[in-house]
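Notes follow once the structure below has been shown.
For this view, one protein chain was removed and the others were kept in their places.
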Amino acid sequence: MKRLTQQTLGEEEELSREEWAERYRRVRAASGVICAPLAAEDYVIQAAVEASPAKWHLAHVSWFFETFILCEYMPGYAVFNPAFRSLFNSYYEQVGEPFSRGARGTLSRPTVEEVYRYRGHVDEYLLALLEERAELPWPEILQRLEIGLNHEQQHQELLLTDIKRNFYANPLRPVYRDDLPLPPVRRRPATQWQEFEGGVRRIGHVGEGFAYDNESPRHNVYLQPFRLASRPVTNGEFLAFIESGGYRNPALWLSDGWAHLQREGWNAPLYWERQDGEWWLFTLGGMAPLNPDEPVCHVSHYEAAAYAAWAGCRLPTEAEWEVAAEDCTQEGNLRETGYLQPIVAPAGEGLLQLYGDVWEHTGSAYLPYPGYRAAEGALGEYNGKFMCNQMVLRGGSCVTPADHIRPSYRNFFYPQDRWQFQGFRLADDL
Amino acid sequence: MKRLTQQTLGEEEELSREEWAERYRRVRAASGVICAPLAAEDYVIQAAVEASPAKWHLAHVSWFFETFILCEYMPGYAVFNPAFRSLFNSYYEQVGEPFSRGARGTLSRPTVEEVYRYRGHVDEYLLALLEERAELPWPEILQRLEIGLNHEQQHQELLLTDIKRNFYANPLRPVYRDDLPLPPVRRRPATQWQEFEGGVRRIGHVGEGFAYDNESPRHNVYLQPFRLASRPVTNGEFLAFIESGGYRNPALWLSDGWAHLQREGWNAPLYWERQDGEWWLFTLGGMAPLNPDEPVCHVSHYEAAAYAAWAGCRLPTEAEWEVAAEDCTQEGNLRETGYLQPIVAPAGEGLLQLYGDVWEHTGSAYLPYPGYRAAEGALGEYNGKFMCNQMVLRGGSCVTPADHIRPSYRNFFYPQDRWQFQGFRLADDL
Amino acid sequence: MKRLTQQTLGEEEELSREEWAERYRRVRAASGVICAPLAAEDYVIQAAVEASPAKWHLAHVSWFFETFILCEYMPGYAVFNPAFRSLFNSYYEQVGEPFSRGARGTLSRPTVEEVYRYRGHVDEYLLALLEERAELPWPEILQRLEIGLNHEQQHQELLLTDIKRNFYANPLRPVYRDDLPLPPVRRRPATQWQEFEGGVRRIGHVGEGFAYDNESPRHNVYLQPFRLASRPVTNGEFLAFIESGGYRNPALWLSDGWAHLQREGWNAPLYWERQDGEWWLFTLGGMAPLNPDEPVCHVSHYEAAAYAAWAGCRLPTEAEWEVAAEDCTQEGNLRETGYLQPIVAPAGEGLLQLYGDVWEHTGSAYLPYPGYRAAEGALGEYNGKFMCNQMVLRGGSCVTPADHIRPSYRNFFYPQDRWQFQGFRLADDL
Partner (left out) sequence: MKRLTQQTLGEEEELSREEWAERYRRVRAASGVICAPLAAEDYVIQAAVEASPAKWHLAHVSWFFETFILCEYMPGYAVFNPAFRSLFNSYYEQVGEPFSRGARGTLSRPTVEEVYRYRGHVDEYLLALLEERAELPWPEILQRLEIGLNHEQQHQELLLTDIKRNFYANPLRPVYRDDLPLPPVRRRPATQWQEFEGGVRRIGHVGEGFAYDNESPRHNVYLQPFRLASRPVTNGEFLAFIESGGYRNPALWLSDGWAHLQREGWNAPLYWERQDGEWWLFTLGGMAPLNPDEPVCHVSHYEAAAYAAWAGCRLPTEAEWEVAAEDCTQEGNLRETGYLQPIVAPAGEGLLQLYGDVWEHTGSAYLPYPGYRAAEGALGEYNGKFMCNQMVLRGGSCVTPADHIRPSYRNFFYPQDRWQFQGFRLADDL
C-alpha cells in the first residue's frame, strides 16, 4: 500500500478516495478500542507532566485533523468549539499559544462523552471531504491525511504508556486489562554477537512508503567495524547489575545521569517494586513477578549507558542499528500480538527482537540528517524543533502498531525518560 | 436540639438514637445534593493543592466515620477497602501516613460509583450501629458522631469552594449550576459605625450546643473601646482601592503580602477578570458582571489588611467580632438561601451581614485559647496542630450550612489563601 | 540616660549634643570591634538568605544614618555613592527597590576597605551635623539618631549570628574567636515553678527610655493564672526529648512544623553534630562538646512547641513573660560577658536567665498592640509590616548588647528560624 512521504508535495495519490476513507476509519477505530477498558474517571488524570490524560489524546488527534485539514481545505467548515484551538494544541506555537502541558489533568470538561462527540464531528466532516468532488489540492490534503493517521498511531502508543504511568500513581494499582494473553513460556537464548564490516553505508528512509521528515534525506555515513548483541539485555542481567551495586557506583554513570539518580532516588527501573525480598513489575495487566528472561524495560538512557559501561560495552549508534536492521524481517512483539508487555526472546539465529518488545536506546543524539530542512509553517514544528537534548531510540515496542514501524524510524526521548517501553541491546567495537 | 461538645466525654445523649439516625441521614444526603450537578469527570480534578477533588471529599468524610467510629466501636466491622485507610486520610498522622495531598487529583480509582458504594457501605453500618442494643460507650460514640457530622458539613462547604476553584482552571469556564436564584436587586446601605465599650469581656463557646475544641475554654479578654463598620466592604469600594493603585503601593502591604503579590502577579481579587474594560466575576453560576454593591469576596488576609491600611482603619480582632456578635441574630445569606454567592446588604440598623455572605477576616492569629489542650489520640489533630501561621475568620459564608455556624466559630486560613468566600469588615479604635 | 521613644516627635532633647556624639561614637565603634577578628574574605559570604555578609551589615547601618538623617536634614549633603541607595537598602520599599536580599553574598564591591571608608564618611558628616548651629528640627533628628543607634545595635547582634551561620557552611569549621573566656563550671539548678495570679495586667513600654513603636501603646491584658519554669530548658533535657523519639513523632508537632522537619531532615537543633556517638556544638569559639547543663539553643519555635507538648506543658505568652519580668533585675549573660554562648544557669531563687543567654520563644504571634499605628513614611516600615507569620521572642541573648534589652522588647522570627540564639522556658496553666 502506497503512502506519502511527509515532505513530498505534489505526488499523485494512488489509493482511491474510498481506500483512504477505509484506512482513516480503521486507524480512528483503534483509538477507541484502546480506551474501551477505561472508566470515565480514568480518562481525566495526569500523574506526570509527560503522561497526558487519555481524554486529551483523543481530542488532540482530532484537533490535528481539524486544524491542519478541515480548517484549511474544507469549504465552509465551522470548528466544533473555538476554545479547543488552544486547549488541544500540543506544541504548535504557530497555531497559537498551547494550553499548559502540565495542567491537562486539571480539565474535567469537555467530558469524555463530549470528546467522543468531537471525534464524531471530525470524522463526519473528514469523510465528507474525502467524497468531495470539487477541485481541491488533493496531493497536499492526502499528504496531511497520511501524517494525521501516523500521528494518531503515535498517540495510540502514548495512550498505552500514559495510562500505565497514570495508573501507577495510584496505590490501588489499577489493572488496565485483566484479560491479556499469557506470554509464551520459554528461556532466554544465550547472547550471540553479530559482526558488521565498516565503511561507507547509507541510512535514512528509502522507498515509497510513508516516513517522517526526520528520516530523510537518505545519506552516506561512515561506520567503523562493529558488533551487536543478538538480543536485548534481560531483567535477570539487569538485576545482576543492580546487585553488584550499579546504582551506587558513580564511575559507571554519565555525570547528568548520576545527578538525576541521586535527585530522584533511583535504585531500579521504573515499575520495579520490591516486596518481601522479591521483585515485581507493574504492567498493564497488573502486578506480576519479575521474569528474569524478559527484556529489561522502562530504563532511561542513563541506566542503559551505565549498564553498558558496567558490561564493558557500549550502546549502538542509530546508524549501526539501521544498517543491521536492513537485512532483518520486520516482525516481532508489536501491539498486534496483544501482550502489551515485552516477552522472552525466541530461539533463533541473527538479531532477535529488533522490532517490538522494547524501543532500543542508541548512543546517538537526535539531530537533523545532513540536508534536512523542516517544512514551512506549523507542521514544520512536528519533528524539527525537538532536535536538541534528546536521544534516538529504534525498533518500536510491544505497544507500537506493526504498520507504524520501519528500519529508518527515529523515536526520541530525553535521557532521563523512562515511561516508554524502553530497553537496549549492547554493541561493541571490533 | 442538644449537641455534644467536642471534648466533653461522658455526657448522656439526649437525642434518641432514632433522632441521631435521622440527623445522620439528613447531613449525609446534603453532600449528595451538592454533587448532583457534577459529571463523573468533574469529581476527579484538582487544580490546586488546596482544592481537593469532589470524589476525595465524599470518600474522606466516610473514612472519618469508618475510622473513628466503626473501626473502634462496631464489633466485627470489616473495612470497605484497607487501602482507603491511607488514601482518604487527610492529615491524621497518628492513623498512618496520609496519601500526598497534592496528588489527590491523580487518582481515577476508586471511581465515583465506587465512592458512592463506599458511602452506602458506611451508612449501612453506621445506621446499624445506632440500632445496636449491646452495651457500648454511647456518650463517646455519639460525641464522635457529632464531630463526624460537623466534619461532613465543613467538607460540604469545601466541596463548593473547591468545585469553584477547580472549574476556574478550565478556560471553558464550566458552569456548576445554571439554575441559581437571582439575587435581590438593591443598593448597598451606607456604612455606619457601631461603637463598643472596652473592658473585661468573655469569649469562647458557651451553652449546650456543639462546638469544636478550639472554641473553648470560654475565658476573659480585655478589650479597648472599638468600633465596627455596619457591613462588609463592597466590590465598588474595593475597586476604588484598585484604581487608586492599591496593588502597586508597597507602603500599604504587610511585607510577606507584598512579596506574595509580586510572586503571583496579583492585581485584583481571585475570580475577577477584566474583559474589554469591564470587570467580571467567575461564580458557581458562571461569569457575571461585577456588582459594585455586593461584598467583595475571595480576598486574602493580605489584601484585606492592605485595604484597611489604605482606608486608615484596621481589621477587627476575633474577640471584638465575637463580642459584637453576641447581640446579633444568627441569620444571613448562608447556604440555604441558595444564592451560593454574596448578595447586597439589606437596609437595616446595627451590624449587617455578620453571618453568611463572606467569612470575615480578622487581625487575630489562630492560636489556642488560654487553657486549651488538644485531645489525646488522632482526633486531637483535628484543630490543634494548625495553630501556627494561620489567621482567624468569623461568621460563615454563603456556602456555610446555617446550622454549622455560631458566634464562637473559629475558621482559619493562611494569609495568602483566597479560594474560600472571604471578605472583611473594617474596624477602628475609639 | 534619657532616650527618645520611636514615635514621640517634638520632645526636647535632654542629652547635650556632645553626649549624643559620644554615644554615637561608642555604638559605632562596637561594630568595628565585632568585626576585628574577620579576614577580608569573611566579610563577603552569605551561606543562607537570612545570614547577610558582615560587609553588608556594616554598610547598611551607615546607609540608615545617611538616608534617614544626612540626606534629609544636613544642608548640602552629597551621598557617598548614589548606587548605595539601592544596594544597602534592606527592605524600605518607600526608599526604592532594595537589592535582592538573597544575592548580597554575590557582591565583592565595595570592598571591605571601601565600606570602612563609607562608614568614616558617614561618621564625619553625622558628627559635623551634631555640631551644627543652624536652626534644624532637632527633636526629629535626635529621635532618628536614637533609632539609628538602636538599629545598629540590632545589626551588631545579627553580625554575630550571621558570622556563626556563614562559618558553619564551611566544612573547615572556621573559628571566629579562639580567645573566648571559659564559661563558669557548675551544674544546672533544678527547675522550680513560679506561680502568677491572673487578672487584668498591663504590658507594653512604660517610662522614659527608648523603645520601638511595636512595644506601644502600653495597655491592659487579661491573664489567666499561670506558672513559669525558673530557668530555660537545657541541652540535657532536650537530648532526652530527642532520644525518646521526639523528632520522629508527629503527634508532638504543629502541622507546619512537622512538614518543615521532614523537608529539611531535622533531627536535632541547628549546630548540633554527632561524631562517634557524642554530640558536639558548633560555637563562635569552634566545636565544643555538648554541655547538658547549658540552655538548649538554636531551636525553632516548632521545636520548642514540640518539646513543650512532649513535656505536657506549653510556651509562655509574651504577656505572661513580660508580667513575670517586671520584678526581675535586668541582668544576665548578655554580650558584655563575652561568652558569646549560653552558659549554665546560676543557683538562685526566682526566675533565672530571663535576660540574656537565649531569646525565649513565646506562644504569641507577632501582632500590633491595641491602638498601634505604624509611623508615616519609610521609617514606618521598620517594624509594622512584619506583623504577620512571625512569633515573638523575649529577653535577649548572649549576643544582645545589655543596653539594648528591656522587659517590653519584642523580637520576632519565623517559626522555622533557628540561626538566632533561641531557646525557651516552659509555662503551664494553674
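By written order: A, B and C. Residues from 1 in each chain.
Keep in mind that, in the parts below, a residue touches a chain if its C-beta (ideal position, glycine included) is under 8 Å from a C-beta of that chain, and two chains touch if they have at least 3 such contacts.
Since this is a predicted model, take the numbers as computed values, not measurements.
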Original post:
Of the chains you can see, which ones touch the chain that is left out?
Top reply: A, C
Original post:
Given the contact definition stated above, which residue among C:Asp42, C:Glu152 or C:Glu303 touches the chain not shown here?
Top reply: C:Asp42
**OP:** Among C:Phe99, C:Phe226, C:Phe241 or C:Phe282, single out the residue that touches the unshown chain.
**Re:** C:Phe99
Original post:
Just one of A:Gln194, A:Asn267 or A:Asn389 touches the chain that is missing; which is it?
Top reply: A:Asn389
**OP:** From the listed residues C:Val27, C:Leu70 or C:Leu87, report the one that touches the chain absent from this view.
**Re:** C:Leu87
**OP:** Against the chain that's been left off, what residues of chain A make contact? List them.
**Re:** 91, 93-94, 200, 219-224, 250-251, 253-258, 301-302, 305, 314, 363-365, 367-368, 370-371, 380-381, 385-389, 391, 415, 429
**OP:** By the contact definition given up top, give the residues of chain C that touch the hidden chain.
**Re:** 39-47, 55, 83, 86-87, 99, 103, 105-112, 166-167, 169-172, 174
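Throughout what follows, only the chains that are shown with their structure count from here on.
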Subject >> Taking each chain's C-alpha mean as its centre, the one farthest from chain B >> reply: A
Original post:
In terms of CA centres, which chain lies closest to the overall middle?
Top reply: B
Original post:
How many degrees of rotation carry the C-alpha atoms of chain B onto those of chain C, rounded to the nearest 5?
Top reply: 180
**OP:** Report, in whole Å, the distance between the mean C-alpha point of chain A and the mean C-alpha point of chain C.
**Re:** 60
**OP:** For chain B and chain C, let me know how many angstrom lie between their CA-based centres, rounded off.
**Re:** 38
Subject >> Averaged-CA centre spacing for the pair chain B and chain A, given as whole angstrom >> reply: 47
